[in-house]
Structures are given as structure tokens and as C-alpha cells.
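Up next, chain A:
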Amino acid sequence: MKKITALVLAAALLGITLAACGDTTTTNNDDNDVTRTTQVAPTPAPTGEANHTFMFNNVEITMGALPDPVLAALGPALDEMREPNCAIEGEDVTLRFPGMILNLTYPADGTAPFIVSVSLIDDSVGTPEGLYIGAPAADIARLYGQYDREVNGFYYFNQGRSTLEIAVRDGVVVQIIYQYLFLD
Partner candidate 1 sequence: MDKLLELLNELYPDVDFATYDARTDGPLIQSLEMVELITEIEQRFDIEFPPSVMGDPEHFYSAAAIWALIERLEDE
Partner candidate 2 sequence: MKRILSILLAFVFFCTAFWAVQRLLMPKYMSNPFEGALTAEYYRSNFAHDLIIIGSCEVYSNISPVVLWEEYGIPAFIRGNPQQLMWHSRAMLEDTLRHETPRAVLLSIQALMYPTPPHDGEPYNRMVFDGMRLSLPMLRNVRESMTPEESMLSYVFPLLRFHSRWQELNHEDLQFFWRRDPVSINGFVMRADVLPSGWIPPPAMLPDYSFGQQAIDALYDMLAITQEHGIELILFKAPSLLPHWHNEWDAWVVDFAEQHGLPYFNAITSTDTIDHQYHTFNGGLNLNLAGAERLTRYLAPWLMDNAPSLTDRRGEPALDAHWQQLATQYRAWQAAQEAEIAETGRVYHSILLRNALS
């Protein structure tokens, strides 16, 4: 009887190993660079945490959030542009506030509108962590630590389904943009 049980156990082990080597799907994030009008950083796997939030005279602007409450809190914009692109997609709205440009999208299929991006224009406004246009490049590492990705002097810090893009030229921060990555 012992011979049989030994045989059975061996065969079972063989079976289990075979089962374990089932095809594991490899995740390939193709690193396609997308131009400005959409989003730049490649689509990181959405981490559990919340998206980036920018504070503009104590109004919380979270990437991907509903625009209406934020717009109500911010009050009237200095400039506004509603851009219905030449096709059937919804409407992109860009608003200018002192030192900041806010970009929103109202999708055509009637799904909820969301905040697409916040770009800082000048040093009159800074990020919650204290970075501003014109700050020395060293501040980035000091305030934000290790970046997730770097392309030609553009540093990306991913958080949730959003990314913070900081551009450096000649050792000085020249562009700071928060983006919601709605396309992945």
C-alpha cells in the first residue's frame, strides 16, 4: 500500500507544480510620449493614494475632482477660454487666475466633468510644499525627494492617478504643472 501512496503523492506534486506555472500576464507599460494637449508622463499604475492637490489661497484643487465646487470657491476668473475642438468631443475650458491657469473638461458622453490640470504662471503662487517658478533646481530634491521619471529636465512625481511635472532650465524651475491622467 505504501508504494501506491508514495506514487500518488509524487504525481500530485508534479501536478501542482504544473498548475503553479500557469501563464502570468506580464504588464507592459509602453512608454509612449504624448504631446502637451493630453498628458505627458506615461500612464503609471494608479496607486491607492489620493491625487495631487494644489492649494490656491486656501481653496483645495484636487486633480480629477468635480470643477463646480472649486470654481464657486475660487470666484470669477480673470480670463476664460471655451474650446470646442473641431470634432464631437465635449468642451475644454481654460481659466486664468492670478498666477495660475486651471484647465477643466466637460466630456461629450455626459459623464462627470473633471479638473484636468493646474499650471503655475509666475512666482506669485507656490506649491503646498513651497516650490515656485524661479526656485533653484536643488529645491526639488529637498522638497519632493526622488522623482518617478525624468525626461530632458522635466521631473515627474506620480501620486494616485495624477502627476506633478516640474521643468528645469539652466538650473532654475521654469514650469510647474499638476495633471490628472484621465486617459489611462
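The criterion applied here is as follows: a residue touches a chain if its C-beta (ideal position, glycine included) is under 8 Å from a C-beta of that chain, and two chains touch if they have at least 3 such contacts; residues count from 1.
The set was built so that all candidates are chains of the complex that A comes from, given by their letters.
Remember, it's a predicted structure, so these values are computed and weren't measured experimentally.
J.: Which single candidate from 1 or 2 touches chain A in this complex?
T.: The candidate that touches chain A in this complex is 2.
J.: Would you mind writing out the residues of chain A in touch with candidate 2 in their complex?
T.: Per the stated touch rule, the residues are 32-38, 40, 79-89, 94, 96, 101, 103, 119, 121, 151-154, 165, 167, 174-175, 177, 183.
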